[in-house]
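For reference, the structure I am asking about is given below.
A single protein chain has been omitted; all remaining protein chains appear in their positions.
For subunit A:
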């Protein structure tokens, strides 16, 4: 199919068009036995007309064994390891020999970290909610009078009086698991002052029920009876972690840990 040579130039040219020719219809046009009339045509989803294109689309989806490394912005050479380096965040001693591994580590553990209690969260949203519910004394006061516990699902604007109510909402309405890891109430370990900036270093470092693996990401701070957690939850994380091992939770070490801690009974 030969296209007029000027066409390509026209495409590259300025927008616009020639003045349309005058339209002048004869009433006899398209009358019986003829029937032509210009019509806009639309095709719905499942129409056979789309079969060829749909099949091509799916061949594309199926064909490509996607290479994670092929994207232009991230040339990957995992076989080229770099000399070992340590995470630069204060207190984290995780060691890496590949940059890509470091990216996820950093974002998972150092990006959304609570500056009060050093817990890491998977997103800014959960971090904000945690700070509000756990470290904001005004929140506690307001919570006595109105619904303050916000649903954790992005886009849901419901608020609740208690975190238990919120959990129920998460389970019933949003089909979340009852043991959703980012909505565990903090276990009270004795008299604790609500809203006080807790030093949880003791927990992080040496405590038998170390949150360093299981509870790293609670959001709410309501003091409730330790809810009977299914044994499976705890079993995985009940072993004592030697204090020399740092899982990079962002917990401060060194001089900071010399500060006084609130030891929980």
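Please note the rule applied: a residue touches a chain if its C-beta (ideal position, glycine included) is under 8 Å from a C-beta of that chain, and two chains touch if they have at least 3 such contacts; residues count from 1.
Here, contacts and distances are computed from a predicted model.
The unshown chain of the complex is recorded in UniProt as "Transmembrane and coiled-coil domain-containing protein 6 isoform X2", chosen from "NADH-ubiquinone oxidoreductase chain 6", "MTX3 protein", "ATP synthase subunit epsilon, mitochondrial" or "Transmembrane and coiled-coil domain-containing protein 6 isoform X2".
Interface residues of subunit A with the unshown chain, by the touch rule above, are 1-4, 6-8, 10-13, 15-26, 28-30, 32-46, 49-74, 76-79, 100-101, 103-109, 111-112, 120, 122-126, 153-156, 173-177, 180-182, 212-213, 216-217, 232-233, 236, 239, 245, 247-249.
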